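Here is the structure we will look at.
The complex appears here minus one protein chain, its other protein chains still in place.
Naming follows writing order (A and B), and every chain is counted from residue 1.
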Amino acid sequence: MAAPLSVEVEFGGGAELLFDGVKKHQVTLPGQEEPWDIRNLLVWIKKNLLKERPELFIQGDSVRPGILVLINDADWELLGELDYQLQDQDSVLFISTLHGG
Amino acid sequence: MCQVGEDYAEPPPRESLPAPRLGCGQKCVKCKQGEPVVVIRAGDAFCRDCFKAFYIHKFRAMIGKNRLIFPGEKVLLAWSGGPSSSSMVWQVLEGLSQHSAKRLRFVPGVIYVDEGAACGRSLEDRAKTLAEVKQVLHTVGFPWHVVSLEEVFGLPPSVLRCCPQELAGTEGAYKAAVDSFLQHQHTLQVEGAGDSYSLARGDEEQSWPQSQDPHGPPSPAASPSAAQTEALCRLFESVQTLTAKEELLQTLRSHLILHVARAHGYSKVMTGDSCTRLAIKLMTNLALGRGAFLAWDTGFSDERHGDVVVVRPMRDHTLKEVAFYNRLFAVPSVFTPAVDTKAPEKASIHRLMEAFILQLQAQFPSTVSTVYRTSEKLVKAPREDCAGEPEGPRCLLCLCILDIDAADSATAFGAQTSTLSQMPPSALQAEAGTRTAPCCAVGRAPGCCWKACRREHDSQTQVIQQLCYSCRGNMKDLPSLDPLPPYILAEAQLRSQRARVMQEIQDYLIEDSDAETETTQS
């Protein structure tokens, strides 16, 4: 049983538009059987934070191609992507590269 | 960023949704009588007979209008067992039969490459497939060559050399050849020596392919040695991405076919690429950085090897037409799993592009034909502003003229090979700070500061340097080049030795002429 986690979830580059324009979200992930990883964080975000057009943020079990994910300011590709296990006080930033220019 | 600055053109008019469903009473659009069986293009319903005529006509027209295949010429049909190449073999068979009004007049042979080892198939499975393959080949009756991909381990380095041949491809030469052929044939008929030139030649060849038959007399090339099979498996297992695997397979296969063609005097190789496949291949190769070679990779004819020209006579047929034809006229084919069979969509650039194009095609029915038509506008000469001699060095693997610039030039190639990303930040800062004058603007001067930290040349870099942009990208997915077949490594070494000698001669000549100039001046 994993303890509840407090993490910062942030959206930028236009991704925040799908979240009512709110960039920073300080959230508490409830304790659960499985450890929290990015895969189930995405499910949680879709259920709890995402306000509109989920397909513009999540495709399949991952983020839409073109959305960058930074965990504590490092590219998630360096950290195992969906399998990264969240730690308390982590910050996860989603930046869209698909908007504006 | 906002792109309208460059794409404010209206997209071309798209065909709207498919034509209305066939009414029960609808007739063939061609003969207005037959019961329609297949809808091609948007809403054209053809009956069985008209579809057959249409299909055959397209094939002959493609060969006829290009006037590249001379009467009596030996043509090797590259048959993979798949639907398009099977259909191609059948078209040739049909076209050679003397009942045809416009008979094809070349002399065919068939090559089948067993790629089972690259796809990790067991020997039993491969044997089963080969039995099926040989059965079809016996039915066809053309001379045939069944080779296994393992044989690349026995290829000579010379297969990688371009053998320029005077191309007799002029209109006059073609006509003269046709005339002389007809005359020859006439004589034969008068003498009663045979009813068909091609069949007579075919009989002549019948003896040797048997040597490759396991039931025939033993031959050194009969079946691959276990060591070669293991070497091939090891090579393919070492490739880290499916994209590079597919490209490597294609490369080795084409070298092997080229070798067989040369060894048996075939001057043309026919491949069964359909219009759908070519559109996908074009987009795939574009994404793989093969922009300079698209006309060779997807055009009707591919003269990169000089003496053996690859032609693609099925390039006007869509996959749907092929599938219907094969089904309606019982064209046999042999299914063999490929490297990418059952691979997920995002496993390789090839799979991804295939899925994308077919999906877009479903949405916009003109997608494939639009891409295909655009490919017709590409030419085989290097772009004017890209320096490159027509007879410049060739890529060791794909045998195209190298499309690379000096490292560190202001191009995508320069950006990728730039040594900048390998420098420590302090050096970068120094670079950025001191380089007010464009000392390396030309980027080509030897000994220029950008090249200072080039690593020592080892055999790996020796090979890499002889590759085009795209093949370099693929070879990056091989942790080591050692498992490559020996002919590639040997040719790489030979070439760089030759280059060194040439350089020495060059230096010697320059010194010499300098001395001469001095003497004349003094």
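Heads up, the rule we're going with is that a contact is a pair of C-beta atoms (placed from the backbone, for glycine too) under 8 Å apart; a residue touches a chain by one contact, two chains touch by 3 or more.
Everything below uses one rule, namely that contacts and distances are computed from a predicted model.
Here one chain is missing from view; checked against "S1 motif domain-containing protein", "Cytoplasmic tRNA 2-thiolation protein 1", "Transcription factor bHLH148" or "CDC20/Fizzy WD40 domain-containing protein", UniProt names that protein "Cytoplasmic tRNA 2-thiolation protein 1".
Remark: the omitted chain is touched by one listed residue; of B:Leu294, B:Val322 or B:Leu467 this is B:Leu294. Considering B:Ala61, B:Ala176, B:Ala410 or B:Ile510, the position touching the chain not shown turns out to be B:Ala410 (whole complex). Touch with the chain omitted from the figure is made, among B:Ser148, B:Thr318 or B:Ser348, by B:Ser348.
Residues 1-12, 241, 243, 282-283, 285-292, 294-295, 346-349, 352-353, 356, 360, 367, 370-371, 373-374, 377-383, 385-386, 403, 408-416, 418, 420-425, 428-429, 431-433, 435-436, 438, 440-441, 443, 469-470, 473 are the ones on subunit B that touch the missing chain.
Touching residues on subunit A toward the chain that is not drawn are 12-14, 17, 64-66, 68, 70, 73-75, 77-80, 83-84, 93, 95-101.
We adopt the following convention: only the chains that are shown with their structure count from here on.
Rounded to a whole number, the gap between the C-alpha centres of subunit A and subunit B is 44 angstrom.
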